[in-house]
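Every protein chain except one is present and positioned as in the full complex.
Order as written gives the chain letters A, B and C; numbering starts at 1 within each chain.
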Amino acid sequence: MRSVVPDYLIEALGDARADTSGALAAYIPELAAADPERLGAVFATVDGEVYGAGDIDTEFTIQSISKPFAYALALADRGFDAVLAKVGVEPSGEAFNQISLESDTGRPLNPMINAGAITAHSLAGSAEMTAAERVQRVVDGLSAFAGRQLTTDTAVCASELEHAHRNLAIAHMLRSHDILTEDPRTVVDGYTRQCSVLVTTRDLAMMAATLANRGINPVSGARVIHEPVVRQVLSVMSTCGMYDAAGDWATQVGIPAKSGVAGGLIGALPGQIGIATFSPRLDRHGNSVRGVSLFERFSSDMGLHVMEVPAAARAVVRSNHVVGAGRDAIRVLELQGGVGFSAAERIVREAVDTAPTEVGVALDLTMVYSIDDVGRRMLLEVVRRLTLDGHEVYLVDPETLVPDPDPGDGGRVTVVKTLEQEQNSSDR
Amino acid sequence: MRSVVPDYLIEALGDARADTSGALAAYIPELAAADPERLGAVFATVDGEVYGAGDIDTEFTIQSISKPFAYALALADRGFDAVLAKVGVEPSGEAFNQISLESDTGRPLNPMINAGAITAHSLAGSAEMTAAERVQRVVDGLSAFAGRQLTTDTAVCASELEHAHRNLAIAHMLRSHDILTEDPRTVVDGYTRQCSVLVTTRDLAMMAATLANRGINPVSGARVIHEPVVRQVLSVMSTCGMYDAAGDWATQVGIPAKSGVAGGLIGALPGQIGIATFSPRLDRHGNSVRGVSLFERFSSDMGLHVMEVPAAARAVVRSNHVVGAGRDAIRVLELQGGVGFSAAERIVREAVDTAPTEVGVALDLTMVYSIDDVGRRMLLEVVRRLTLDGHEVYLVDPETLVPDPDPGDGGRVTVVKTLEQEQNSSDR
Amino acid sequence: MRSVVPDYLIEALGDARADTSGALAAYIPELAAADPERLGAVFATVDGEVYGAGDIDTEFTIQSISKPFAYALALADRGFDAVLAKVGVEPSGEAFNQISLESDTGRPLNPMINAGAITAHSLAGSAEMTAAERVQRVVDGLSAFAGRQLTTDTAVCASELEHAHRNLAIAHMLRSHDILTEDPRTVVDGYTRQCSVLVTTRDLAMMAATLANRGINPVSGARVIHEPVVRQVLSVMSTCGMYDAAGDWATQVGIPAKSGVAGGLIGALPGQIGIATFSPRLDRHGNSVRGVSLFERFSSDMGLHVMEVPAAARAVVRSNHVVGAGRDAIRVLELQGGVGFSAAERIVREAVDTAPTEVGVALDLTMVYSIDDVGRRMLLEVVRRLTLDGHEVYLVDPETLVPDPDPGDGGRVTVVKTLEQEQNSSDR
Partner (left out) sequence: MRSVVPDYLIEALGDARADTSGALAAYIPELAAADPERLGAVFATVDGEVYGAGDIDTEFTIQSISKPFAYALALADRGFDAVLAKVGVEPSGEAFNQISLESDTGRPLNPMINAGAITAHSLAGSAEMTAAERVQRVVDGLSAFAGRQLTTDTAVCASELEHAHRNLAIAHMLRSHDILTEDPRTVVDGYTRQCSVLVTTRDLAMMAATLANRGINPVSGARVIHEPVVRQVLSVMSTCGMYDAAGDWATQVGIPAKSGVAGGLIGALPGQIGIATFSPRLDRHGNSVRGVSLFERFSSDMGLHVMEVPAAARAVVRSNHVVGAGRDAIRVLELQGGVGFSAAERIVREAVDTAPTEVGVALDLTMVYSIDDVGRRMLLEVVRRLTLDGHEVYLVDPETLVPDPDPGDGGRVTVVKTLEQEQNSSDR
């Protein structure tokens, strides 16, 4: 059997190919010389599977798609406070090359416009690094997201540096506000190198999948950044990633995304998938024409919208029954599905409503699919309260979803692999 | 046993009470006379459970919190095209009372600023309605979200109308651009009535829960709006709901939200929960001071952030084994958890990788928790492809997650309640 | 002999007629129905001569040309402080219908944009006037400028009121900032009546000539406003009169001016001339196409630019000689030309440099053309100092340019009609 996903991608690319509107970026000869018909799309799942169609191994420069990743590196290397002091998180509603500094502080509005991205570049790595070391830090960081060592396109980089007057203007303006503290030319040089990193559509999808996978590269398994950084980066992408079309994108596509002037476009859907497309012709916002329409299709076809409400789920409490009898009787709450706050709340409610008369109460996690921090904490609080009410509490947890459970302050729990195990032991 | 949730809310309110910063809205006497110490918070789950603490049954005027709901009614009553032609979806990065019209079309940037909200009010109900009928439509619509009949505060309404010069300015400006087509005074009158609808914190939480619950009121079970409208409204709330602090909110709280000048604040986390708080003192953005800090705490404590990546889940394919032997052998893919695109992709992959040699292949949904459209379609495509490869395919679906499965074009599937049922029948 | 001026005007109109670019104002049917070929130009000198060519007696609505005059009335009726508290004097660099309020105070930037003009209208007449009285005050004031009783075009006024949504928006916004303190509708109604006053090109030239003539109507001789008001109005016209083309106009034409949407255009060159043109087709700034080009020609042909440096003048001290001999010898400074600060300074200098040894010193004003306040004061100070140095000082002032001369504090002067008169008297 052949997977349905590649077939889907091939069909989507075929439909997209008909649209030849838009124009190549023309401000440097190297971008203007790109093959406008190149077209590729890749899905990378958070468990490392990669599906692609079209020109997925053609290298092109990453350009502005480097912005969220460099921002992530700055947050990781300097901490939130240091970065937020220098770059805001507010949408600018303006084109990417507007200066958009806060009028009082000179702080760039967000890290997705050039002013903020130049600042973020300057904050990657430690403050003591030389400019060359900083560039290396950024290239290595991007490589970690991609899962392979990336390189820069020196011809594109040299050409961009010759046309970097607007970025130099921005950098000098930032320097005049002490947002940049280094030589503006050096920072623009480094930022331009960052933008000239060569990537394939496959690389970009893997980079996006690393964001979708809580900061861990799904193939290499390496943790590139921590979860709070991922959340920050995805949030900023969702509000500021698509420049002045932010609202259209948020409503119609609803996937945190970022585009680059060489034709790349990425999207990361938390916990699910990284997506990348490549097609060099750009719309008036500077976003890939076909890339945008492919993302609209992907979002619509596959329900990949952050505001997509999941179908009403089955009850997290699969069953609520009693096994055994007499004083050996145990009230069993058989749980299922993923346990976050909402599910945990339902479990709490079931326990409260049931008001079990049996001494033994078992929470059976055998069919639970996943559990997060708050779910774990609420479950343990249920255990504690049941203990205080005089119950013997058992946690049926064959796969150790809750390692070393500590219900705290008066709570007590016995962990068993199966309920039978418990019953056998109490038979003794 | 007592539920942990009320305890949590009580603790959170206790901590919030210490913050007496901010100031009451003072532009009309009625708001300036509010008791600044009022404080309440309510959680309403998507299955209808309500937890509250503090002043949750005190009535106050809904004010700007009516905006997303009236926008939803306009979308429902007139359709997306008609509404989008008159109100944009772009964040304005400006205070709520800025005019913020697109310079060419005069279209308000989004429905969360007054210009857009006044326009949205004018689009609620049918075009033929009288002004009074439109107000009734809006009040009834808000009531449907809340699950009880709401009324307006005529004193507040009258007082606001006396101070409505800015809104009248906006409405006349909209009229000059033909965004409004009715008498500006009449529309502002209707809009002011909308804003003076009386709600409790409990009502607001239920209204938010209706958005979180795909448009269905969790208690009454009534479908108030359809899912595409919900998605649109939540998207716009997430980018434009908190005025000029949109980026801070998106990164730190990450819950689509809306505040009102009377001190209300709501948040809706899709598929999970509706939250409302009430505390009348406002910060310089016009958002409730304690409300904002409560939401920051809720988001942080309970992982309620739309970009929160769920903990790595267990494999959706719980087991892949063969039952029976010889020509009766059946390859069983026992599935679990929620099946959206990502999960379906893993099932597809398992089917492809396994390349089953057995004639019979069973997809066992017994432990599947939920399944959405794309999951259903992909599962059926797997069935179709397996059929074409010569397999007999069984769907073990005791609770009819996939009603009337039609794998289409050459596909065939037998639905059974249990695998034993199938085996028994084939034994015959 | 026939005057050269009418011939010049006829030639200029003939050349201008060829330009049929631009478009009629179309926002109300009455303006859209104007005859686009109408063309007229009038020069009105500060001593009451009127030269005209073309359609100089066709009536049309004054529209925005009423703005400087209503501003003048407000300044006259309420005083500078009261008006400046509500309307600024800064150029807006924006189109006439932008709101352009100061962000902190809500004060319109200047009285030539609609927001400022509506405010100025509300400040004409006394605060106690009814709306009807205020309109009458404005119409009467405009009539005084024109030198005949003007009336309003009720059809245009009614039609404009139907399309006054933008002005109503502005007025409500002004009301919300307490810049307007009356009902916004009433003020807009009055302002619209002001704009619908019917004038001819001849009227407009006379109104401009009244400004050029220090506030006195050159024909009726009536003082309409005082000089400080004239100076204020001309200054504001020079920086804000031509909307967003203010700088082009200031450099190329250099005549304080104001245009109206019905095709009128006026200019006032202080002390010299009032000019008006009429041609209904407008450029993209809303200024009459042919009017602008006629003014450019007038300014260039006739040196009518406020920054035009007058040709180097002859010495103000025409001669410096001694008449008589011995102790009857008198040092005579024979003065000529206009005596303002610059000329007076030269007279002072001559007196100092000469250091006359004669006891008698005469300042002969016989050939002096004009003298202003500062010239008069400086001349008297020279007299005083000469007295203190021991001189007998004579003022030869046959036409009483300096009535009742009082050199103050120790100064003394004898006024004579002719020097001979003095000598005769001293012969006695």
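Convention: contacts are C-beta pairs under 8 Å (C-beta built on N, C-alpha and C of every residue); 3 or more make two chains touch, one makes a residue touch a chain.
The structure presented is a predicted model; accordingly, all values stated were derived computationally and were not measured.
A.B. asks: Relative to the complete complex, which of the depicted chains are touched by the chain excluded from display?
C.D. replies: A, C
A.B. asks: Which of C:E37, C:E308, C:D328 or C:E420 touches the chain that is not shown?
C.D. replies: C:E308
A.B. asks: With respect to the chain omitted from the figure, which of C:T58, C:N114, C:N217 or C:S238 is a touching residue?
C.D. replies: Of all options in C:T58, C:N114, C:N217 or C:S238, contact with the hidden chain holds for C:S238.
A.B. asks: What does the interface between chain C and the hidden chain look like in terms of residue numbers?
C.D. replies: These residues touch the chain not displayed: 1-5, 43, 45-47, 49, 88-93, 109-110, 212-214, 227, 230-232, 234-236, 238-240, 244-248, 250-251, 254, 256, 270-273, 301-314, 336-338, 340-342, 345-346, 348-349, 351-352, 355, 367, 369-374, 378, 381-382, 385-386, 389, 399.
A.B. asks: Touching the missing chain, which residues of chain A?
C.D. replies: Given the touch definition above, chain A has residues 99, 163, 165-166, 168-173, 175-176, 184 touching the missing chain.
The rule we apply is simple: only the chains that are shown with their structure count from here on.
A.B. asks: Using the contact definition from the top, classify how the chains connect: line, ring, star, complete or other.
C.D. replies: Contact pattern: an open line, chains touching in sequence.
A.B. asks: Which angle of rotation, from 0 to 180°, maps the CA atoms of chain A onto the equivalent atoms of chain C, to the nearest 5?
C.D. replies: Copies differ by a rotation of 180 degrees.
A.B. asks: Find me the chain with the mean Cα position closest to the mean of all the protein Cα atoms on display.
C.D. replies: Here the chain at the core of the arrangement is B.
A.B. asks: Examine where the copies chain B and chain C touch and state whether the two sides share over half of their residue numbers (same) or under half (different).
C.D. replies: Interface between chain B and chain C is built from largely the same residues.
A.B. asks: Between chain A and chain C, tell me the centre distance in angstrom, where each centre is the average of that chain's C-alpha atoms.
C.D. replies: So the centre of chain A lies 68 Å away from the centre of chain C.
A.B. asks: Any idea how many Å lie between the Cα centroids of chain B and chain C?
C.D. replies: The answer is 64 Å.
A.B. asks: Any chance you could list the residues of chain C touching two or more other chains?
C.D. replies: Nothing qualifies.
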